[in-house]
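A single protein chain has been omitted; all remaining protein chains appear in their positions.
Right after this comes subunit A.
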Amino acid sequence: MDITATGLTAERLSNLRRLEAESIHIIREVAAEFRNPVMLYSIGKDSGVMLHLAMKAFYPSKPPFPLLHVDTTWKFRDMITFRDETAKRLGLDLLVHTNPEGLEKGIGPFSHGSSVHTHIMKTEALKQALDKYGFDAAFGGARRDEEKSRAKERVFSFRNASHGWDPKNQRPELWNVYNARVAKGESIRAFPLSNWTELDIWQYILTEDIPMVPLYLAAKRPVVERDGMLMMVDDERMEIQPGEEVMEKMVRFRTLGCYPLTGAIESDADTLEAIVKEMLIARTSERSGRLIDHDDSASMEKKKREGYF
């Protein structure tokens, strides 16, 4: 009973082209429906792809929204350099926000731990920035394959006036019709890369030759081993503890965040092709290098309910 003949000879759109079109559709829809959207730019590979798609979505115009970077002041220095170069190269408006109270209190991952740091310098800071500019929609580069609670999140993810996510009360989302209606104070987090996987992202970066922070590529870097993780010594704020030794190793990063919270992996992959090759034999998920997901197995869901991206 298997009927396969379709009479169509034209080939189907490839996986990457289908993903690309879907993302562009989502980006255009947000730009058209919201009064004041913003694109969260975290400098990482997913943000890079998302930004690249936004440039395509509105070509020959520029994307009709600014970029926002929530700076915890603990990002790798290479990331900040790359961020400023990117905004300049593309001629886009870049907003940078740091939680002033957190800055005043000297909140940081070493002194306060990953959980407090992330909450105050990322989650709270993000909410402050969204409130400050009155953004009613914010693009994020999250993917559903990253983590279990993300797997259920909508492309248009509704947030209440205090930026909280209610996983049990999500709006049904059918076809490519997105409900963009929000009351005053409420907002939508939009995820154009929902259906991309980590491999798709690298594949696309390779195909489209998208510039990336050099930290993704292997190079000799100073690292110490701490809590089973290779931590890069990126600036003088990192104190070397007794028994620790700074080693020069060939390392790279699968994800980028605050340097004290982001583990490096030993690798020789110093080209994009080599990264893709390395991914074929990867046996750990990319978020395993992130300290914040390890608190307990449902930690991401909790953070998201509180307003984390």
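Quick note on the criterion: a residue touches a chain if its C-beta (ideal position, glycine included) is under 8 Å from a C-beta of that chain, and two chains touch if they have at least 3 such contacts; residues count from 1.
One rule holds for everything that comes next: contacts and distances are computed from a predicted model.
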{"item": "Options \"ABC transporter domain-containing protein\", \"Acyl dehydratase\", \"Putative ABC transport system ATP-binding protein\" or \"Multifunctional fusion protein\": UniProt name of the undisplayed chain", "value": "\"Multifunctional fusion protein\""}
{"item": "Which of A:100, A:167 or A:211 contacts the chain that the document leaves out", "value": "A:167"}
{"item": "Residue of A:81, A:111, A:162 or A:207 touching the missing chain in the full complex", "value": "A:207"}
{"item": "Given A:199, A:219 or A:246, the one touching the chain that is not displayed", "value": "A:199"}
{"item": "Hidden partner chain, touching residue among A:92, A:130, A:182 or A:213", "value": "A:182"}
{"item": "Interface with the unshown chain - residue positions in subunit A", "value": "1-8, 10, 12-22, 24-25, 28-29, 31-32, 56-62, 144-145, 148-149, 151-152, 167-168, 170-177, 179, 181-183, 186, 194-195, 197, 199-200, 203, 206-207, 273, 276-277, 280-285, 288, 297-298, 301"}
